[in-house]
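Only one protein chain is missing; all other protein chains are in place.
Chain IDs A, B and C follow the sequence of writing; residue 1 opens each chain.
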Amino acid sequence: MFVVAPLLAPEAAGEAGLPVDVTPLADLKRRRLVIYDNLQDLEFEYKAGKLAPGDYQALRRDYTAEAAQLMATSQDLEVATAEDSWIEREVAVRRARRNALPAPDYTCPKCGFENPLPVKFCGECGARIRPAKKQG
Amino acid sequence: MPYVVAILMATGAFFASITFFVANPFGELFMASTAGPRPFQPADGNGLNPLLQYHSMVIHPPMLYLGYVGFAVPFAFAMAALITRQLGDNWIRTTRRWTMVPWMFLGTGILLGGRWAYSVLGWGGYWGWDPVENASLLPWLAGTAFLHSVMIQEKRGMLKVWNVVLIITTFFLCIFGTFLTRSGIVSSVHAFAQSNIGPFFAVFLGIVLLFSVSLLFLRVEFLKSENKLDSVVSRESGFLFNNWILLAAVFAVLWGTIFPIISKAVQGVTVTVGAPFFNKVAVPIGLLLLFLTGAGPLLAWRKTSFQSLRRNFTLPLAAAVVVGVALFLSGVRHFYAWMSLFLCAFVAVSILQEFFKGARTRQKTGGENFLRAIYNLTMRNTRRYGGYVVHLGIVLLFVGFAGQAFQAKTKGLMQDGDELRVKNYVLRGISVVSGDTPNYTFQKIRLAVSKDGQPLGTLEPDRRFYKASQQPTSHVAIRSSLAEDVYAVLAGQDPDTGKAIVEVFVNPLVAWVWIGGFVTFLGTLLAMVPSRVERQMAEMRQAQEAGVGVSDAL
Amino acid sequence: MNEVGSVGLIAALAFAAYGVVAGAMGGKLRSLRMVRSAERAAAAFFVMITLAIVALEIQILRDNFHNAYVAAHLCPTS
Partner (left out) sequence: MRSRLALVSLFAFATLALGAGRARAVDPPPTVDRIGERVMCLCGCVAILNHCPHQNCSMHEEMRATIQKAIAEGKDENAILQLLVQQYGVKVLAAPPAQGFDLAAWLLPGLGLAVGLALVVMIVRRWRKPGEIPATAAGGHDVDPKLLAAVEEEMKTSGMGIRK
């Protein structure tokens, strides 16, 4: 009973319960945090006298550069994601607008044939057609 | 999580079916009779092997077992991460934590086993390189290698594939150890654990290996290294050397353990590979490892210039040289023991230097007093300083190991008033007592111990004869001090004179083995306390997970 | 008692087998309820194994020598 009970319960929303840790942005951020941690250690070791000044400066520069590189990738990615989401949004807006418009009616005013596709001339009698708003 | 559960349950299913179908402990005894089998209940059992009737035996097997079983968890997490391709940060941190727990239990179990051997077997030592002892040491060594190389992955995003390999190896060796113990393919003092489950384990081992290695191959592209090595002289390469030595040790011990089987297969003769072999092979490896224990933490991450090296190595090396010369002058001529103590001094001073330098820096910047600074230093990064405490424990262990070289022993026939001399100790027989308990009969000799004429109390080794199993055993009497143990065994009775045969060992520094083990245990506990940095990472992960969850839901 | 132990073991085996399947399927189908079910199966596995161990332990403490394992390893005085 104890084991089967969850199966009978309604399915919870989506995959929130299954952790995902490798989205590109999150991974970049994680790697930066690791570098900050390394920098902190480096600073401490230098203050403790474990590192020669030359080593300290070179390493510090390298770590900072690494972090900057990751930051740059991250920002590019953010821009790209922002663009993507803008495109998505735009598409969604247009799709919504299109769907909101009533579908035009291509019924031939001359012979009364209901053309199934948007056409300029009637498929049945060849008379010119101007799309009209469908009624009722 | 779902795959973690699946993998763990697969392991569970294997062991449950072995227990149920092959070695069921709920089998019943029946007696054949004319009316078919009849339930049979003997009046008395065979009794537990008398050698095992000792108090630390209550805790030693469960500890080892927790270790063996516990290594299934990191394995399951690694496999699950490979299956889901979620090979970021989460799994490696979870895995590291879950490796430390079984590593600690396994180490403690091994040490308690040594403690048992020391106080029960009566030959004056604690480690005999028995196949089953080796089997427990192997996953512990591989786990140690993993706990070190995982740091490179967390700090620098390197060695990702290698770490998975180490996890697989560790788990494999755990199952292999069980296989060695239970299948009886090698002869061992632990033969009491034998049963007919060997072939099933062989098949299971094959499946584990095939599954994990092919999975690793399928996912190799997700385990790309994030960084390159900056310099040969760096902490990274220190860890590489550490892994090299540890795995060489695993290989050497494994090779020696299974060599009798190989020899049997190749030349048809079962040779014995015992303590003399392992001592010769393992001691140099152990000393190299000890050297790295001290040298590794002195190297900086990424690259270390000669100037930095000099800053860090000068004091420990100077201290070690002083100790080395002092030892030589005081007459230590046993090379390995001398080398071991020399390196112990080097490592101990290098670790103390780390603590001291760190604390002094905190004092300067934060204005804390020294003790407070040490405390804050440790709690800010429990992993590093917990690790140093573990290293200190290892140093103490090696001090204890070195003492083995100066063991002294004598054997003599004793009776009331007889004296036995060993080193500067004199043991004088006071009385011989015999007695009877429901479980065993015993004979006991009381010995008055004195050192340089100073009385130190009495030792009462006894000999027991267990009625159920018809086996005699001896109970060792030990007078322990930090410097040396006096260890007396009542080995038997001389048939001609009727005198008691007493063997006496003086084992220098043995106490440090137990102390070192305890310090290692404490250090591991300390390393498991979440530090500030780790808490921050955990918070970030939670926030990130919540974010991912929300974006997926939208 | 031997029956209890055997039942515990076989139930544990069943739960473990179910746990493997449910876990793998739950992961594949990304079904939260199946995953929950697998986790509970793991818990049930643990309980059943514990039951079997308790059953064995009781026999050991009661010196029930009808059990082959107890007869092989125990005697009443130890």
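Keep this in mind: a residue touches a chain if its C-beta (ideal position, glycine included) is under 8 Å from a C-beta of that chain, and two chains touch if they have at least 3 such contacts.
As the structure is a prediction and not an experimental result, all values here were calculated from the model.
A.B. asks: Among the chains present, which touch the one that was left out?
C.D. replies: Counted over the whole complex, the chain not pictured touches A, B.
A.B. asks: Just to verify: which one of B:Thr108, B:Asn381 or B:Thr473 makes contact with the chain not shown?
C.D. replies: B:Thr473
A.B. asks: For a quick check of understanding: of B:Ala81, B:Ala295 or B:Val510, which residue touches the chain that isn't displayed?
C.D. replies: In the complete complex, the chain left out is touched by residue B:Ala295.
A.B. asks: Which chain A residues would touch the chain omitted from the figure, given the whole complex?
C.D. replies: 32-33, 36-37, 39-40, 43, 60-62, 64-69, 71-72, 75
A.B. asks: Please give every residue of chain B in contact with the chain that is not shown.
C.D. replies: Interface with the chain not displayed, on the chain B side: 51, 120-123, 125, 128, 130, 187-189, 191, 227-233, 237, 240-241, 243-244, 247-248, 251-252, 255-256, 259, 263, 266-267, 269-277, 280-281, 284-285, 287-288, 291, 295, 304-306, 308-309, 335-336, 339, 409, 463, 471-474, 491-492, 533, 536, 540.
The rule is short, and it goes like this: only the chains that are shown with their structure count from here on.
A.B. asks: Give, as an integer number of Å, the spacing between the C-alpha centres of chain B and chain A.
C.D. replies: Taking the mean C-alpha position of each chain, the two centres sit 51 Å apart.
A.B. asks: Counting in whole Å, what is the centre-to-centre distance of chain A and chain C, each centre being its mean C-alpha position?
C.D. replies: 48
A.B. asks: So the centre of each chain is just the mean of its C-alpha atoms; given that, what is the distance between chain B and chain C in Å?
C.D. replies: 29
A.B. asks: For chain B, what residues touch not just one other chain but two or more?
C.D. replies: 1-2, 84
A.B. asks: What are the residue numbers in chain A that touch two or more other chains?
C.D. replies: If we look for residues of chain A contacting two or more partner chains, we find 15-18.
A.B. asks: In the complex, go through chain B and note every residue touching chain A.
C.D. replies: Answer in residue numbers: 1-2, 84-90, 154-155, 157, 226, 230, 298, 300-305, 307-308, 311-312, 357-358, 360-361, 364-365, 533, 536-537, 540-541, 544-545, 547-549, 552-553.
A.B. asks: Enumerate the contact residues on chain B facing chain C in the complex.
C.D. replies: Result: residues 1-10, 12-13, 16-17, 19-20, 24-29, 39-48, 53, 80, 83-84, 437-439, 468-469 of chain B touch chain C.
A.B. asks: Give the list of chain C residues in touch with chain B in this complex.
C.D. replies: Per the touch definition, chain C meets chain B at residues 1-3, 5-6, 9-10, 12-13, 15-24, 26-27, 34-35, 38-39, 41-42, 45, 49, 52, 55-56, 63-78.
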